[in-house]
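Here the complex is missing one protein chain, while the rest keep their positions.
Per-chain residue numbering starts at 1, and chain names A, B, C, D and E are given in the order in which the chains are listed.
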Amino acid sequence: MITYALLFAFGCFGIGLLFNLWRIATGPDTADRILALDTMVINIIALLILYGIWRGTAVYYEASMLIAMVGFVSTVAYCRFVLRGDIIE
Amino acid sequence: MSHWIIAPVVLPAVLAPIIAFVMRHDIGLARAASFAGTIALAAICIGLTVAAAGGETVSYELGNWPAPFGIVLVLDRLSAVMLLLTSMLALIVLVHAVATGWDARGRHFHALFQFQLMGICGAFLTGDAFNLFVFFEVLLIASYGLMIHGGGRVRLQAGLQYVVMNLAGSTLFLFALGTLYAATGTLNIADLAEKVRALPVEDAALVRSAAIMLMIVFAVKAALFPVQFWLPGTYSNAPAPVAALFAIMTKVGAYAIIRVHSVVFGPDVPVLAGLPGTWLMPAAIVTLAIGAIGVLGARRLMPLLSFSVVGSMGTMMIAVAAFTPEATSAALYYLVHSTFSAAALFLLADLVVSRRETGDLLKAQMPTVQNGLFAALFFAGAIGMAGMPPLSGFLGKLLILDAMRTTPEMTIAFVAILVGSLLTIVGFARAGSILFWKSTAMEPVEIDPAADAVDPEAPQAAGVLQVVPTFAALALLAGLAAFAGPVSAYLNAASGQLFDSSGYVEAVLGQDAEG
Amino acid sequence: MTNGGGLLPIIALLPFLGALIPGIMIRAGRNACAAFTAVPTIVALAMLATMTPQVMAGEVLTAQITWLPQLGLSASFFLDGLGLMFAFMILGVGLLITLYARFYLSGEDPMGQFYTYLLLFQGAMLGIVISDNILLLLIFWELTSLSSFLLIGYWKHLPEGRQGARMALAVTGSGGLAMIAGMLILGNIAGSYNLTDILQQGDAIRASDWYLPALILILLGAFTKSAQFPFHFWLPHAMAAPTPVSAYLHSATMVKAGVFLMARMWPVLAGTDAWFYIVSITGLVTMVLGALIALFKDDLKALLAFSTVSHLGLLTMLLGFGTEKAAIAAVFHIINHLTFKAALFMTAGIVDHETHTRDIKRLGGLAKFMPITALIGTVAALSMAGIPLFNGFLSKELMLEEAAHTAWYDNHWVVPALATLGALLSVAYSLRFIFHVFAGPARDDYPAKPHDPPFGMYAAPALLCVLVVLIGVMPALATPVVKMAANAVTGTELSFYLKIWHGVTPALIMSIIAVVGGAILLGLHRPLERVWNAAPRPEAKAIFDALMAAAVGLSTRVTEGLHNGAISRYLAIFVAATVAMTWVAFSGGTLSPSTREFLPVAPVAAIGWVLLMAATVLVVFNHRNRFRALVLIGIIGLMISGGFVYLSAPDLALTQISVETVTIMLLLLALHFLPKTTPSESSAGLRLRDGAIAIAAGVGVAALSMAFLMRDFDTISEYHLANSYEGGGGTNVVNVILVDFRGYDTFGEIIVLGIAGLTIFALMEALLNGPASRRLRNTDYSQDRSRDRHPLMMVVATRAMLPIAVMVGVYIFLRGHNQPGGGFVAGLVISIALLMQYMASGFGWTQTRQRFEYHSMIGWGVLVAGITGAAAWLGGAPFLTSIYGYIKLPWIEKFGLGSAFMFDLGVFLTVLGAVMLMLYSLSRIARYAGETVNIEPMDYDPSLKPELKKPEEG
Amino acid sequence: MELVTEILISFFLVVAGVFGLVGSLGMVKLKDTMQRLHAPTKATTVGVGGVLVASMLYFLLVKGTFSFHELLITLFLFLTAPISANFIAKTFIQGHLRAENLPASEGEYGWSIYDDPPTVDETTEENA
Amino acid sequence: MLKRIFPHPLLSLTLVVVWLALVNKVTPGNFVLAVLLGIAIPFLTAPYWPGRPIIKRPLRVIEYVFIVLWDIIVANFQVAAIILFRRNQNIRSQWVTVPLDLTSPEAITVLAGTITMTPGTVSAMLSADSSAILVHCLHTDDPEGVRDDIKKRYEWRLKEIFQ
């Protein structure tokens, strides 16, 4: 049962990624793209953890943690660029 | 196992950060350290050259891991010669950089200089294909830093082009290494040599691709057609001592071709069927033509010198492309020669150009200070570069021609080299005549009434220390000619050792080769 | 290895060593300089004299010093009759020229330079004639080209001097290069580069297939040097040199080098039809043509120059005949020509020196003012004309005799007729020299008042004239010398006697015709000159100049067309060439059948693939909007990290995503100052081309990777997997490879990063101290911006996150050896954490709280790594050998500690330092962009200053 | 017991999947950028949260190892998601709205992207 | 002195927990290491923490966390419902200004975060003097209600915790 649930979850987050891609491709606004990228990061984190469950190992955990941390930083950097131009002032 | 083998890498690698963070506010201290390091490096390299003269190929297993699994350094005559050449050149360039104050025109010159040496030495010593890539990158990134040393619009733009070209080259390098690894499962040069030779002929496609890609990568560094385009812009706009130091950089590419395409992809490898040589030869000839035509057609001095470097690479690579021990030995002699003659010319050009109002434009102007001295030096440098006697270029050319007599490409090689020489001679004669002779015909425009006051902007006479490096480089050329016999004997032995790839394999892999 | 020739190397070397003397002595005065310049010449002459008896006796003296045995090049010298004769000529005339030049050169000319060049030239010339090794001969040969270049261009302020020098260099240089090829081929045939060996193998060489190419190439060298048609044109232009130079190089020595070479090679190369026709035709044509032009030259030196061309043609023709008698005549004429022509040049120089003009039209009647000079000139000119009792007559008789017996393609009258014509013209111009310069009515419009020069100046030509007359009257005097040389040329023992009267021979008749005809021709000179001037004729210099200009122009166009500074084109060529060449290489081999199955594709992987593809394509199509492209690049990085995780490379995923982030921040920082969009510049055609190249490259790479992905292979990494734990003390094999198996790579890699940091810092310094900083100050980057710099929420969040992120970094660092992670990722994580702080609270505030200097961090990192590696030396192990051990603390479980840990620490420090230094340097620009720095951690802290409210609305 | 475990874990996984999907669907469906901002900030956090809970439960109940490092990711996400949303909102507002389009701040100062912060009496604007 | 070694005791504690979570294994060795790091890292990062956030009523924190968690779950269902079942033209989005009584930056941050995570609201921005939050409601007919809700449910509690 867990297997099917996992597959379902994989499917959901995977399709979610495609939705995000659609938003990134079409925009229309910069904010939309950043938002879609941010969402994508979150979906990827979820997928990685799912993958960890699927394989029953914690080897991939650091990757998702790092992506969580780094995704935030890049989102903020993108936004700051649009807002202030200079991301470090 | 002597640890001295790694000294040429570790010494600058340790010295450079110390210069960077301890002495970065004190240029005097940095100069002293840099000098001390370079002199020590030269001493070590002399020692290694003497040690390698015995003919033993010494391998040094880093991290004490057996040969194909860890990284090895390999010292044979060829690498020893290249090291010696590097350290000599470095010393000359360093004196010039300090004497002319180039090193103080930007930050971190000495640290980058030492790193550059480290990269070059590492590339010459390594016995591992991927490690070669790493050290290529070390020397390249240091060269980027040196190239843009001091800044300025044109230099930055030229530096940008240089970096882009080399990044593209590095990318190709990785593609090539990947293909090679995918085909053979190893990275050690000796191991590759063995595996590539053992490869069944029906499985040749990957290795052939890798060999050609690697050749192109090295050709980028060696400035061979059709990837020579970056060189004139780079050398013309680099700070003079850096351009002089870059004289060795093209040789790194040539060295890599000599090493890799002799040991690993040598003419005796069945799957390749001599492919590298077949393609290198036309490339070298066209390179020579481009260089010679460039020398003849240059409007400025620095591009002229740059094209002469291109031409000299072409000349040298013609011999390399023959892939015979005799020709390689000749190529090595020419390599040593062209390094110093290029260095001499670039250093001299710096002294001249910085004193001319019109810069390096080939245009007559009022004779600058020390016109006669510079003219004489230029004459000597041009003789060296164009391959006229009595300097070593002529002997180098004769050696190459002599070695080419027995190859099928004899006629075309002869024509290319000789016609190329002619164009180079005429081009240099034109340039020298305009720069140094024609200027003497210029009448002083009018005497400034206030000429009594010394014009602070007026070019200063070059001090002894500023001229010494150029002299030294030229003296080395003369010495190279005078002692051509012993030098050539060493190089002959070096290329003999090089073409004995089974000896190389045995020295590196030893008894482990069975495992 | 010497055979009586021990002095030869010293003789060859003397002039070169002597070349240093003038430079030193010039300070002692002009007389001292000249005197000392003569010393090496005199010494060499003396040495030569000691060897003369042996050579006269038919011995060949040799000396050999090993130089470059690999090439077959040795410093070997030999002295035979021919060499000895030439050596005497070179040194003897050299001595005379030294004397003459002392008086000729004006006070403003740098005499030291002159003598230095002269001695260099003399040495080179001497080297040619005594070289036993053809490669050595080539070296001296080229040296004569170079030193004559310097001598011709001695008056560098004169454009004719510079141009003449360059023309001479170009022509003789190219000939020299051809000769190199010829000599190498010759050596190849003979199996040796030693002349003595080659001279033994004449028959074998003439029979070789390579004979003709070798002959032509060598003759090219000889003809250019000896100014043979059609290469004769450089010689008159070389007359821009000071007259001593002309007298030396262009009468006595250098131009004779070609003749010498032909004489030297005579036993080997002569005797074939090819030799006969090529050499004799060239010689005859040159002789007639040179004489014809000489007749109409108004410049004294030009007249002499073309007469020299003519005489050289004569010599060439004689050598071309290939008979022994012709060789004798040639040798004899070499001596005679030397004597009278050198004297004539010096005379011309005296005339020029005294009257300040060389234009024949402005001269005439000088005999009254300068009788001595006139006498000398007349004697020499009569000899040149071939008037009996002067030596020129004797050798010309011999020449005509030979010509009379020579047939071309069975035609028996062409050669004698043309030879006679040449002689006739020669008489005409010689007489013209006498009558139009010295004879005739005295004039009063000379540019300067002429009078005889001091003794020192006319001593040298006078001496030569004495020789002219002596030989002319008593040819027996010259017989031994001629015999000696001729023996050497022909390689056989000849017996003959030189005498004035041979009876009435065809030669005598031809001679008479020539003299009478010449006199008549001179009488008709004025009308003939009008015809000559009216006749169209190609001007060699104009052609040469046009050719050169065209060559230079073409080269410039080719070069600038090729190297036009367009890196985009360079790259296109690079990529296209790579794809094409790799394709050819690939398709030239075969592939074994595939051995691997396709790995099944998980749907999620497929989705990731779609995203990756789409993002890449979007980047390409959106690249003009730079910011958007950057956002899209973010997706690519994310997908690749995910892919790495999926394909069992967690370490790569960690590194990829963190590097990605830092890179993007870097690009954003830079983009702030760059234009935000890329204009559309390339044409549709160009885009199509680039697209085609790109697709080709993509398909190629994809095909290549498919090729190996479907095939198994054996790899050395089995060893790494097997030994990672036992030998390297870690379970994360990738990390163990990085810090242990291939720690040396990593060492290089962190150095790359360190250099990157330093370079960026250095560049920034240069920029901020240069004009760029002014531009930065004057550009307003602040339009349309949000007003909050350091938003409160962000500041608070990062404050909370910083310690946790640092903790994560430490964690990733510590576990790296056994689990995915390591120093590199840890360094990046901590830099990202710090960057977050910079972004939130700003550069100013964060920087003041920075405890460690980034430079030092890089330095320490590299040092720690290096010292860790070097520490292995203490144990006698190679660099980077790792030590590994377990430490057990009470009530805490054991943990492993190894030197690899220290190495990783070095990596960590370098990465942290380098990344921070890069971003620090970049963000420093902002300060110069006129932006103020807020030193408060956040824009406004409501809790600290609640009472501070804006006093009133503005 | 096993069944309960499986059901529990599966439940979390399915819920997580549904919310994750809905969050991303909102990205596509909603018509206005500010509206779209709502979808992922909420839905996906629960999506990821569900996955994390499932993971913890899985390792605890199936693998028998106590695992709570998933909490750290949760912590990160909860800490960062509002900030990201805040920034994205500001990005949008700055590009598309003017101060007049928004309700007044009802204080002395306007909204932070339009109005400079109060200057503190000490000099805040100087080079460090 | 103690303050220099332990600049932020609460932080040290948090870090110990974080470390144990990272290692995902509680052993004596790990604990010792955690404590060492828990001391070292605050010490190193102290310069970036100019002030100490004061939490006056730690117990209230727990209450607050649970309320928020519950609200998040509810919010998710609400938003999901809106996304899935409400037609786009029927969604009525509104801007709401929420004046603040809080002055502690930490408190304001937490409040803004809470607003973002809870039903249909996103905190878009603060006023320049941090005296008000601009909130965007995904769908509401009653802006004043939303504002009052926020003030009553969250701000009041936060005020007790932090001030």
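What we mean here is this: a contact is a pair of C-beta atoms (placed from the backbone, for glycine too) under 8 Å apart; a residue touches a chain by one contact, two chains touch by 3 or more.
Keep in mind that, in the parts below, contacts and distances are computed from a predicted model.
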Should one name the undisplayed chain from "Multicomponent K+:H+ antiporter subunit C", "Dihydroorotate dehydrogenase electron transfer subunit", "ABC transporter permease" or "Heme exporter protein D" using UniProt, the answer is "Multicomponent K+:H+ antiporter subunit C"
Please provide the labels of all shown chains that the missing chain touches. A, B, C
Option from B:Tyr181, B:Phe225, B:Phe307 or B:Tyr490 whose C-beta touches the chain left out: B:Tyr181
Touching the absent chain in the whole complex: find that residue among C:Phe36, C:Phe345, C:Phe369 or C:Phe544. C:Phe544
Touching the absent chain when the full complex is considered, from C:Ile640, C:Ala877 or C:Leu897: C:Ile640
Which residue of B:Lys251, B:Arg356 or B:Arg430 touches the chain not shown here: B:Arg430
Only one of C:Asn31, C:Thr66 or C:Ser568 touches the unshown chain, namely C:Ser568
Among the options C:Pro593, C:Pro675 or C:Gly876, the absent chain makes contact with C:Pro675
Per the touch rule stated above, chain B touches the missing chain via residues 130, 134, 137, 140-141, 144-145, 148, 151-154, 156-161, 163-164, 167-168, 170-171, 174-175, 177-179, 181-182, 187, 233, 299, 361-364, 430, 433-434, 438
On chain A, where is the contact patch with the chain that was removed from view? 55, 57, 59
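We adopt the following convention: only the chains that are shown with their structure count from here on.
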Separation of chain B from chain E in touching-chain steps, minimised, is 2
Chain whose averaged C-alpha position falls nearest the assembly-wide average: B
Centre to centre, by mean C-alpha position, how many angstrom separate chain B and chain D? 57
Taking each chain's centre as the mean of its CA atoms, chain D sits from chain E at a distance in Å of 11
Residue list for chain B, restricted to those that touch at least two other chains: none
Give me the residues of chain E that touch two or more other chains. 18, 22-24, 112-113, 126, 128-129, 131
Chain D residues touching chain A in their complex are 6-7, 9-11, 13-14, 16-18, 20-21, 23-25, 27-28, 33, 36-37, 40, 44-45, 47-48, 51-52, 54-55, 58-59, 62-63, 67, 69-70, 72-73, 76-77, 80, 83-84, 87-92, 94-96, 113
Sort out for me which residues of chain C touch chain A in the complex. 603-604, 607-608, 610-611, 614-615, 618, 627-628, 630-632, 634-635, 638, 641-642, 645-646, 650, 653-654, 657-658, 660-661, 664-665, 668-669, 671-672, 781-782, 785-786, 788-790, 794, 801, 805, 808, 812, 819-821, 825, 829, 832-833, 835-836, 838-839, 842-843, 919, 922-923, 926, 929, 931, 933-934
Where on chain D does chain C make contact in their complex? 72, 75-76, 79-80, 82-83, 86-87, 90, 94, 108-109, 112-118, 120-121, 124-128
